[in-house]
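The other protein chains are all here in position, but one chain of the complex has been omitted.
The letters A, B and C name the chains in turn, as written, and every chain counts its residues from 1.
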Amino acid sequence: MQGEYHYTVGPYPDPVLEIDPGDTVVAETHDAFEGAIETEDDLPSEVLGDYLNPQNGPIYVEGATPGDALAITIEDIEPRGPQPRGTTCTVPYFGGLSATDRTAMLHDPLPEIVKKLEVTTDGTVWNDDITIPYEPFIGTISTSPKIDSVNALTPFKHGGNMDLPDVRPGNTIYLPVEVEGGYVYLGDCHAAQGDGELCGVALEHPTNTTITVDLIEDWELEWPRLESDDFIMSIGSVRPMEDAARAAYADLVTWMADDYGFDEMEAYMLLTQVGHVRLGNMVDPNYTIGAGIDKAYL
Amino acid sequence: MQGEYHYTVGPYPDPVLEIDPGDTVVAETHDAFEGAIETEDDLPSEVLGDYLNPQNGPIYVEGATPGDALAITIEDIEPRGPQPRGTTCTVPYFGGLSATDRTAMLHDPLPEIVKKLEVTTDGTVWNDDITIPYEPFIGTISTSPKIDSVNALTPFKHGGNMDLPDVRPGNTIYLPVEVEGGYVYLGDCHAAQGDGELCGVALEHPTNTTITVDLIEDWELEWPRLESDDFIMSIGSVRPMEDAARAAYADLVTWMADDYGFDEMEAYMLLTQVGHVRLGNMVDPNYTIGAGIDKAYL
Amino acid sequence: MQGEYHYTVGPYPDPVLEIDPGDTVVAETHDAFEGAIETEDDLPSEVLGDYLNPQNGPIYVEGATPGDALAITIEDIEPRGPQPRGTTCTVPYFGGLSATDRTAMLHDPLPEIVKKLEVTTDGTVWNDDITIPYEPFIGTISTSPKIDSVNALTPFKHGGNMDLPDVRPGNTIYLPVEVEGGYVYLGDCHAAQGDGELCGVALEHPTNTTITVDLIEDWELEWPRLESDDFIMSIGSVRPMEDAARAAYADLVTWMADDYGFDEMEAYMLLTQVGHVRLGNMVDPNYTIGAGIDKAYL
Partner (left out) sequence: MQGEYHYTVGPYPDPVLEIDPGDTVVAETHDAFEGAIETEDDLPSEVLGDYLNPQNGPIYVEGATPGDALAITIEDIEPRGPQPRGTTCTVPYFGGLSATDRTAMLHDPLPEIVKKLEVTTDGTVWNDDITIPYEPFIGTISTSPKIDSVNALTPFKHGGNMDLPDVRPGNTIYLPVEVEGGYVYLGDCHAAQGDGELCGVALEHPTNTTITVDLIEDWELEWPRLESDDFIMSIGSVRPMEDAARAAYADLVTWMADDYGFDEMEAYMLLTQVGHVRLGNMVDPNYTIGAGIDKAYL
């Protein structure tokens, strides 16, 4: 349970919860609009306030010290709240096939459309013909930067709004500890999402999200990393998109060299043949790419 | 059988073969180095000539007229030639984690390393521990641009060096007809490749590649498209990488609207939830991204 | 006089100074290394701490309210401190022709070189043959974002580390007011700089910098703007660089339409013929481009 949500993640607020390494936490996450879009007549340009993407936290992890990493395993994500609890929409001057404040143009905005959708663990009812399987994940999860406070829409080295579907139940994400206690923030769970989160708004929904937070001492991370049963993955978030891919793959080379005994050039050449790439988002202030390799090759 | 190979694809050479729509062709493709790297002591900077990526063709397709499209189904790819028939390497100032002539820097080049590898349909023997499954595809396939002649290393609207693993046996690629006869070129088959072709050189190998070429009249394509049993995909090749993603997804929206009855905004919002992205290359003069959607949603 | 400097600009610290609109302030700015590089043997990788680019401020401007703008006129910049007071250097994995954490590669870093230089208002003595004219400007100047706290190395809509030589004595920069009092930060004065700040470190030097701060009520700015005797300029800071150019030019079109009576398309077409572009930096987390038009055309 969270009192006030946060729209920027940093070291400045007081923790809402203190936990020990190994503890499991259930967070009642809001949707990215903090519930403000209640019907298909609620246009984003009219009902949304200045701030988006409310974050739960910060959670203080006892003993977490700069230079450590947190290993956060996503245990479960369950939809909550009254139906239709799912929301997707287009937002003026936002999205992958729209002019934006950064890719600025002189076009009129695209049409503004809201869809309210029934979401259960059986899927999201898109229309009479299409039900999209429930494949939930955490869109935004981070620790706190050292001195900056970064708005909740931006992914970067601290994690944040990566919108990467691999941050799903069963997988573990590794995040850097930059301040005492690490300060975990999370929110923005999606009931499903395609690669790139094309129009900028996935199947947003409020959830009960269960995570277990472990501490790995003395593991300095430059970028977030992730592990599933089958693969390891480094996650880069930067623009342009090729730099996100470079950052992700370069970090994966380093990881393979440091922890799996590869020569760097050997890792580079092997990834050329068997590396896999997942596009997280192509709409946020930084684009996110995950670069992974199957454990069978490690 | 090809006499002289081509290093640039355009309307200027004479066809080596004329076929009818529906004909099946077997091409003896060279590897991307035209076999010049014979041992692990043959450094690319010493043995390679001015031109790379030899192309078979052009193949003239009877009746193909500008405004049509060719549907080229990849039937089979088989390795050929004496072992070790596989080659991968690093090339100075080329590759995804290297300074290049375009991303120019003041660094010394990375080490130049050649690997010669045994390739069979059972896989590529990387080392004693690792055998990489044989998952062959055509790295470079195109029709001819209308008046330009584009070097074989560059992917763009005509196809070309996309290095997209989905161009594999069982799938069909659609390419625009820009000149009478279409002029099909192909080459550069890979025994396997990771997303992005990170170091710039996949598991290159000579092959016997079998394709069937059909003609689709009056179907104007802006970008190459692809179809498998399960999905349809549009393929964008441009820099920066986000523009490749935009071109691919925008073309897919158009395809869904033109041929599957979607409203454009509806297609845009649905792809946000279920679209998938495949990174072809992040090393060639244009980066290549395929954006697809499962047929179940169409 | 500043007590503690700031390495991140936001609404969280207390103001060091409260002024009225129209007041003139003299700031004792540090160099970007806070003086830590004292000799040519002080390598950045050894002597620099975690934080760079110390900022003076925040200065609270009475009456400044969100939706207003501040007009900050640079009155004078004078070098201060003992000679050699100028510093430039290369920093490992930083700079325009170097691999960086964002444009990540596998290269070894470029050589690390420090130059300590005599700086006076007559110029900077580069070597026996070359003296670089003293053309000082403020490298980093901003107001506070609304809720974020952005590190002092990053330029964006609030201003920040734009490294744009047009922010020089005689010119006025316009910055948005996002919090009560505006919260002006500044620092990082350069004795001269080429377009792009190529290696990432200009002629850094401590100064006495004099500014006059005026308040313009009800003028909402999306990006910083600048005015000289001869031209007006909008300043975009984002990656990739074409988006910085788009943001700057699009904002200039808006400015010409809102305040000078142009039709937007007419402004667009006129700028095509007479617009001018200044590259600020090509090395910071966002690249900075200023797009301007001579007042003669307004």
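To be clear about the criterion, a contact is a pair of C-beta atoms (placed from the backbone, for glycine too) under 8 Å apart; a residue touches a chain by one contact, two chains touch by 3 or more.
Since the model is a prediction, treat every value here as computed from it, not as a measurement.
Listed by label, the shown chains that the missing chain touches in the whole complex are A, B, C. In the complete assembly, the contact with the undisplayed chain comes from B:Glu222, out of B:Glu75, B:Glu118, B:Glu180 or B:Glu222.
Considering the full assembly, B:Ala250 is the residue among B:Ile74, B:Val91 or B:Ala250 that touches the omitted chain.
The chain not displayed touches chain B at residues 7-8, 10, 12, 50-51, 101-106, 146-151, 222, 236, 238-240, 243, 246-247, 249-251, 253, 264-265, 268.
Even with one chain removed from view, chain C keeps its contact list with that chain: residues 88, 90, 95-97, 110-111, 113, 115, 124, 126, 130, 132, 192-203, 239-242, 245-246, 249-250, 253, 265, 268-277, 279, 282, 287, 291, 297. Along chain A, the points of touch with the absent chain fall at residues 97-99, 103-108, 110, 240.
Please note the rule applied: only the chains that are shown with their structure count from here on.
Two copies of one sequence, chain B and chain C, touch each other mainly through matching residues, since over half of the numbers at the interface are common to both. Centre-to-centre separation between chain A and chain C, using Cα means, comes to 32 Å. Once the centre of each chain is set as its mean CA position, chain B and chain C turn out to be 45 Å apart. Among the residues of chain B, those in touch with two or more other chains are 97, 110, 240.
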